[in-house]
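Heads up, one of the protein chains got dropped from this complex, but the rest are sitting where they should.
Letters are used for the chains, namely A and B, taken in the order the chains are written, and counting of residues starts over at 1 for each.
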Amino acid sequence: MKDTGKERLHQVSAGSKRRDQQSGRLITRRNFLRATAVFTGGALSARSGYPMPEGHGQHGLADHQAMDMTEDYHSMMFTPGHNMEPGMTIEPPGAPRDDEVKYKEFSIEVKIARHEILPGIQVHMFVFNGQVPGPEFNVTEGDWIKVNFTNKTEEMHTIHWHGLAVPYTMDGVPMITQDPVHPGQTFVYRFQAKPAGTRWYHCHWGTPLHASTGMHGAFIIQRRNEHLKERFPYEREYTLVLESWDVDFAREEMNGLLEGMKQVNLLMAKGMLDPMTHGFFKTYQAFLEAYRNDDYVPPYLQGRSNRIPFRPNFFGINGKSYPATRRIGIKQGEWIRLRLISASSQSHHMHLHGHDFWWVAQDGNDLPDPRHINTIHVEPGGTYDIMIYGDNPGYWTFHDHKTTQARNNGIYPGGALTLLEYEDFEPSYVPAVSVDQ
Amino acid sequence: MKDTGKERLHQVSAGSKRRDQQSGRLITRRNFLRATAVFTGGALSARSGYPMPEGHGQHGLADHQAMDMTEDYHSMMFTPGHNMEPGMTIEPPGAPRDDEVKYKEFSIEVKIARHEILPGIQVHMFVFNGQVPGPEFNVTEGDWIKVNFTNKTEEMHTIHWHGLAVPYTMDGVPMITQDPVHPGQTFVYRFQAKPAGTRWYHCHWGTPLHASTGMHGAFIIQRRNEHLKERFPYEREYTLVLESWDVDFAREEMNGLLEGMKQVNLLMAKGMLDPMTHGFFKTYQAFLEAYRNDDYVPPYLQGRSNRIPFRPNFFGINGKSYPATRRIGIKQGEWIRLRLISASSQSHHMHLHGHDFWWVAQDGNDLPDPRHINTIHVEPGGTYDIMIYGDNPGYWTFHDHKTTQARNNGIYPGGALTLLEYEDFEPSYVPAVSVDQ
Partner (left out) sequence: MKDTGKERLHQVSAGSKRRDQQSGRLITRRNFLRATAVFTGGALSARSGYPMPEGHGQHGLADHQAMDMTEDYHSMMFTPGHNMEPGMTIEPPGAPRDDEVKYKEFSIEVKIARHEILPGIQVHMFVFNGQVPGPEFNVTEGDWIKVNFTNKTEEMHTIHWHGLAVPYTMDGVPMITQDPVHPGQTFVYRFQAKPAGTRWYHCHWGTPLHASTGMHGAFIIQRRNEHLKERFPYEREYTLVLESWDVDFAREEMNGLLEGMKQVNLLMAKGMLDPMTHGFFKTYQAFLEAYRNDDYVPPYLQGRSNRIPFRPNFFGINGKSYPATRRIGIKQGEWIRLRLISASSQSHHMHLHGHDFWWVAQDGNDLPDPRHINTIHVEPGGTYDIMIYGDNPGYWTFHDHKTTQARNNGIYPGGALTLLEYEDFEPSYVPAVSVDQ
């Protein structure tokens, strides 16, 4: 029934689970931290509260001297017992164990890969399971979900489950609800899929780059009884993840990150960089004092804005820009459902030609009264569900009416544009492809 | 009843219809195509399906050799029999003939003309019937509409009927539902005016430039029984088309287009430009192959974004910026209706002082429940209807609360700003004009 043009996430069967253990070759900030004996090994502090599965990440750690810094700081980052070793699996508290509920288990890894937006436009991105958007979750309300998230990059990441009511320890916000997932580590997210509706997931570390380029994907939670089908008896549904990219920003930022990570590692190896003041503070007061004592210069004082401007020049639907976007099929007399998800930092104004459609849900929840419109304004962070009825056979563009975003690198037409295509009619005119302005 | 400050479209009476036949002096891409005998003359291919009225555009075409390219490509552009001669009238299929229904007939032409936004700010624009916005259609639900659209420029254009449920062949999207209307040609749009509400029309070729600068106009479809008058008994209504212009972008883009057209024509006359790969491809696969074989470099690979940035510096209501905008009249105890249409690529946040108003419709359709607000967020591509009740006599600004858009070339006040003016009270203070910051 579904035809979203994206690979679905395959549920991990019990026997097939396999997790690559990174070799440890990388000299990362985390390795340095371990190497310089900042942390005690052995039992994890009750404070940090995160049990580590046996056999993970505890080898090689002996009785190093702990820094006395556990008094009021609960982050694993600088907590005795915190193990940043590659290959470690982190099991945060707050969810049932494997033997308490029946989990649907999935594995997601992030790598750096080249993604092709358009012929000739290939961009290095952080990607989930090798694809942009990441694989779509399509589960049922109330399902128990277990996601083994493995970081196969040199950067740090997390996953935030956007719009899901997960325990806070599974919410994926670095330094707020969890430590970032370090290179080589696996973080196990467990939660119940609720509430129903169109929701999504994305990285919450370095979000302006990571989430948009391209760590994002749909998380569809089907209702057990979809009452919307009474009024709108649809069979087919489509998920459209809207995206915007500044490929120049992405390239510079990505290179800067990797270069910066090298320097951090080098400085740490030489003992020249204090991990305590490198970005993380236990409290706002500690940050303030470091600033006032001239121990720390916040990066926002270093003139960043003008160095890497962010001006999106490519806009996508499910990872592709027009004319590479996939069309949406419909038949005469058919209802279809579109689930629109904004993984973009921009507002998109998706206008459908030849039809007024029904806007039925926002952020996964039904509107009290569906609204009859022809342009749906897809705002950053939001999700929007619309129902289209096939009563006007033809080819109909569905595109961003902010025309500057229906362009590729400034060339119209392009960007967030696709076609609604009737599959059961005899056309007198058939669409061609225009890539000229 | 209406006082929109704009010329209404005059319905064409049967006897007054007249269409200028362009002289053919221009050496256009289309002329070249004809001159180099790419197309057969004579009967139009049944495939393209578009009957040409007798006597139009068929003279001068004899039995040239056809390129064998009709197999799977239905566009008239490269179809044998396709005649791009100036003066041709194109009648697409999909609508009743003149003797089948009674049409209200209109004529619209597009020319390049200088439009004055403000004293001293004159911009060359593509304009409908010599005015910005184009003439307002104000018809009744169910009327049959016939629009003879003549292109009196060297560029290509179409008209898209935004929000109207027209046959797809009348939808005006180039290369998707019709060939673009070439210089000198007339394209006849025929459709029934439906559904009722505030809708509009604009060019859909090179939309970022054409539609905003300034090929756009209101298309109001009155309900036979306007039930909104029961709750909001208004007599007067106003149409406000919101606009944004980057006059530097418009100038560069317009010059570039005209220059480019010269070069295209020249190259074609010398046989140096292959029309098959100049922007249009029969299929996405053909485009992909041309790209992979190095036969074609898409324009988005040529670094456009940074060459002509688009940063609107003027913002308008019905073609004018404050202080040149027209005021909105109201009387005490009166309801008025405002129909707001976004012909802008920007979001506008129109705030009315001294009143909460009722937002009653979006995209032409009534909201299930009107909303009581004082700032209406007019998003690209959308239309918004609001009802204002006159219960607070005075002068009240109605303006974009994104204050950078209440400026003229960066100078506040200006832009999308006008006044609601009570016509029946004795003021103790009378508005002046401020053009300073």
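Definition applied: a residue touches a chain if its C-beta (ideal position, glycine included) is under 8 Å from a C-beta of that chain, and two chains touch if they have at least 3 such contacts.
Since we're looking at a predicted model, the values are computed, not measured.
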Seminar exercise, completed: Touch assignment to the omitted chain, from A:Pro135, A:Gly163 or A:Gly354, lands on A:Gly163
Exercise. For chain B, which residues touch the unseen chain?
Worked result: 118-121, 311, 313, 323-324, 347, 349, 351, 353-356, 368-375, 377, 392-397, 400-404, 406-414, 419, 427-437
For this session: Since one chain isn't shown, list which residues of chain A touch it in the complete complex.
Result: 48-50, 72-77, 92-94, 160, 162-163, 165-169, 171, 173-178, 195, 206-208, 211-212, 278-284, 286-288, 291-292, 297-305, 307-308, 310, 345-347, 362-365, 367-369, 379-382
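In the analysis below, only the chains that are shown with their structure count from here on.
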Exercise. Degrees of rotation, nearest 5, to put the Cα trace of chain A on chain B?
Worked result: 120
Seminar exercise, completed: Chain centres from averaged Cα atoms put chain A and chain B apart, in whole Å, by 38
